[in-house]
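Every protein chain of the complex appears in place save one, which is left out.
Note that the chains are named A and B in the order they appear, and that numbering of residues resets to 1 at the start of each chain.
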Amino acid sequence: MSSTSTDVEELPDAASASAGPIKLGPSKAQVVAQYLLGMGVALVPFAVLYNDFYWINILTFAYLMAGLASAWNIIGGFGGQFSLAHGAVFGVGAYFAGQMCLIYGLSPWLAMPIGAVLVAAIAVLISWPTFRLRGPFFAIATMAFNEVVAVFANYSETLTGGARGLLIPFRASFANMIFVERWKSTLLMFVYMAFVAGISVAIRHSRLGYYLLSVREDEDSARASGVNVVAVKLWGMAISAALTAIGGTLFAMFIRFLDPPTLFSLPEVGVKFALLSLIGGVGTIWGPLLGAALVIPLENFIRATLGGLPGVHLVILGLLLMLAARFLKRGIVGALGAIRWPRWMSRR
Amino acid sequence: MSPDFLTVKDVSKNFDGFIAVDQVSFSVEQGEMISIIGPNGAGKTTLFNMLTGQLRPTAGEVYFRGQIINQLPPHRRARLGMGRTFQIAKPLIALNALENVMIGAFLHRRPLSEARDHAYEILKEIGLASRALRRASELTLSERRRLEVARALALDPQIILLDEVMAGLNASEIEQAIELFHRLHARGLTLLVIEHNLRVVRALSQRVIVLDHGISIAEGGAEDILRAPEVVAAYLGRRREWTPS
Partner (left out) sequence: MDNIVTILIYGLLLGGIYGLVSIGLTLIFGVIRITNFAHGEILMIGMYGTYFVYAWTGMSPYAALFVVVPAMFVVGLLVQRLLIQPLLNEPMMQIFVTFGLLIFLENFVLMLTQGAALGIPSDNGPQVISLLGNKVSIAQIFAFAASTLIAIGLHLFLNYTMMGKAIRAVTQDKRAAATMGINVNRIFLLTFGIGTAITGVASVFLTPIYTLSPTIGGNFVLAAFAVVVLGGLGSVWGAYIAGLIIGVVEAFAGFYIDPTLKSAVWFLIFIAVLIVRPSGLFGIVGAEEVGFREQH
């Protein structure tokens, strides 16, 4: 028997006298409290910097990316399925909202759920052939899908404005999701992040969450335990894609200029979501958020100081990715997890 | 007791020319304890895999609870009441023991708290309750074996297929395991066991089926089977007269 002590005490055996209710995992109240606490902490930078013109932009972007990374993490982290389609999903969500606004004057608030469902359906469709298989096919297929969508977006003038892109005119109103005061956009992004993080927490502590983890760990084992592996992957992908598309809508109305390189560049968008999750801790709830909190400001700093030479900040990003994959697999959350914490904090 | 609980009819598995299982037939009644024995490479695990759905038979039918299940995927068979353990234990490493068992518990219980409580009950039954919050990677071999069984039990199965679950355990661990299985059997669980250990075979069999080179060569009560010449020959070879040249 292992005699190493861990941050967990031994539980009394069934044979010994009852020691009262056994603590098998965090209670619902604890989970909610942790979530609220985390959101509170995440709100602090906003409260401090909402008037700072330089920082407010970074913060807006950081909140958005935190939400997008969390969304990716649902299928990529919990489910262990490395999706490279999320950039495409993000882009399609953005274009959809943009075009609905430009062509039909449809409020992005309405376009958002429609786009989310549409995109989720497409994502499920392209994922299904690969989910029945093992091996790298899902990653490759999603990468190819990203490329196809990017090429298509470049090509189709009518659907996406082609290479010229789409410009959404600045008509500030709540219904248009366009705001005069910057901090309102920032707050909206925060709400998005909180929303995605909340869903992430809910999934993690539900049957779907456990099923996703089991699929990630060992598909055969999961099947023998009654898990419909393909269905679980599809659900994870659908939810993840829908949330990402919603982020796309928000992005579209914030930046108001959409073109293929902005939306479909893998290192800037698609892989970025995965990178943030990795740095923070892939497969954890707080990992993607921490990753965004760290990397987005860092990126900005690098771009600002070394922006002269083209490609420099991506060189650093690439190095970061390689080093993290080699030496920091569990991300920051994992590294923190190696330290002893009091029992009331959950392990993941 | 339904005679059509688990029936295997002329089941064969042909791997590109290599016939691993050749027209094997037998029936298991609900509530029975059956052992499948045979030398290494006899096709026992392949047979199991066809029962649980990891492999499809190239010929023959498998019936479970009255339905033909040849095409049914493994998770659906789990739903029908078939639980199994793997020869090489496959716990979900990043999760703790409790969560490992919860996966199976979720089959019949949606809410998290119910699944968790049920999983804990099973761990208590199995004797792993004190290790419930340990990561699966921290468990010893014997504990992992027990975890495998717990995960199968979490499905509330009607039949459990145990693939060499005693391999690598010491004598006292084996006795504990036998006692556990007798308890479960007394409660109505049907057992289908692949085993090498004769003590276990004697303890856990109302009937024994012997496989050799993919063929079922004998079937009967434990004592008779273990003494039967063809069974001994399958394991040890035939006795030959040695004549000096």
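Following the convention adopted for this analysis, contacts are C-beta pairs under 8 Å (C-beta built on N, C-alpha and C of every residue); 3 or more make two chains touch, one makes a residue touch a chain.
Nothing here was measured: the structure is a model prediction, and the numbers come from that model.
> Quick one: say which of A:140, A:202, A:304 or A:335 touches the chain that got left out.
The missing chain is touched by A:140.
> Kindly state which of the options A:166, A:212, A:269 or A:282 is in contact with the chain not pictured.
Going through A:166, A:212, A:269 or A:282 one by one, A:282 is the residue touching the chain not shown.
> Who touches the missing chain here, A:50, A:152 or A:179?
Missing-chain contact among the listed residues: A:152.
> Since one chain has been left out of the picture, which residues of subunit A touch it in the full complex?
Residues of subunit A in contact with the hidden chain: 80, 82, 126, 129-130, 132-137, 139-141, 143-145, 147-148, 151-152, 154-155, 267, 271, 274-275, 278, 282, 309-312, 314-315, 317-326, 329.
Here is the rule we use: only the chains that are shown with their structure count from here on.
> Calculate how many whole Å lie between the centre of subunit A and the centre of subunit B, each centre taken as the average of the chain's C-alpha atoms.
So the centre of subunit A lies 41 Å away from the centre of subunit B.
> Using the touch definition from the top, list the residues of subunit A that touch subunit B in their complex.
1-2, 4, 6, 8, 10-14, 22, 24-25, 205-207, 210-211, 213-214, 216-218, 220-229, 283
> Touching subunit A in the complex: which residues of subunit B?
Interface residues on subunit B, with respect to subunit A: 52-54, 73-76, 78-79, 83-84, 86, 90-95, 98-99, 102-104, 106-107, 110, 112, 115-117, 120, 124, 127, 129-134, 138, 140, 151-152, 154-155.
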